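For this view, one protein chain was removed and the others were kept in their places.
So, chain A:
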Amino acid sequence: MKILVGVKRVVDYAVKVRVAQGTVELANVKQSMNPFCEIAVEEAVRLKESKIAKEVVALSIGPKQCTETLRTALAMGCDRGIHIQTDLRTDYMELQPLAIAKMFQQIIEQKENPDLILLGKQGIDSDCGQVGPMLAGLLQCPQVTFAAKVESHDSGFLVERETDAGTESIHIQTLPAVITCDLRLNEPRYATLPNIMKAKKKPVETILAETMGIDLTPRNQVLQVIEPPPRKDGIKVADVDALIEKLKNEAKVLA
């Protein structure tokens, strides 16, 4: 079985995002692999380690620094990397989910033909969560989003999926299929130094986005990017009576 994993390069999870010149500031900002993509890579590598999959290919779209993101994926255990190079912003400002899904589709249908596509459930920059479902629609294949558990079952997979009310189990009967990964699925491994060294020798292929013949123009126009208003300072009250009065009349959370 071959698995294709999507890995996105985003502003580092621990970094405070700022707005500059009307958009999210990316210059000199630390960027790393999207945490949900890390979980997807981890799951793919585990499937390979349990001999369910034979090959894991990582795919990333973005500027030349995406090769670093791919190297992390390779250090975690992926076999090969594909880098679709573009200088368009991938945080929704320029490249948007439909274009991304179409690029994935082309690689899948015309190049790799994987049995399983693992993606993070959403990018922590755009928070869209759309590439997975859109890709499955384009491929006309089964999709399970927000996977908390993935088990090989018959010739497909049994997936536990997160919902607001709890989890539901879905049996994917035919492949290929798209699974997007959620937080509880696994805890991604660290990249050990020997594996980082090995990863340097694994092949990474670069494809220029503009040579793919896909219309990459954004479908939605970003009108405004602003920081959330600063949190108001809290106040100290003198006693319980004052607290109740404020909860009643100011915060209006008491009847």
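Keep this in mind: a residue touches a chain if its C-beta (ideal position, glycine included) is under 8 Å from a C-beta of that chain, and two chains touch if they have at least 3 such contacts; residues count from 1.
Note that in this section contacts and distances are computed from a predicted model.
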Absent chain per UniProt: "Mediator of RNA polymerase II transcription subunit 4", "Alpha-1,3-glucosyltransferase", "Exosome complex exonuclease RRP44" or "FAD-binding PCMH-type domain-containing protein"?
-> "FAD-binding PCMH-type domain-containing protein"
Chain A residues that touch the omitted chain in the full complex = 12-15, 28, 30, 32-33, 35, 68, 72, 75, 187, 190-194, 196-197
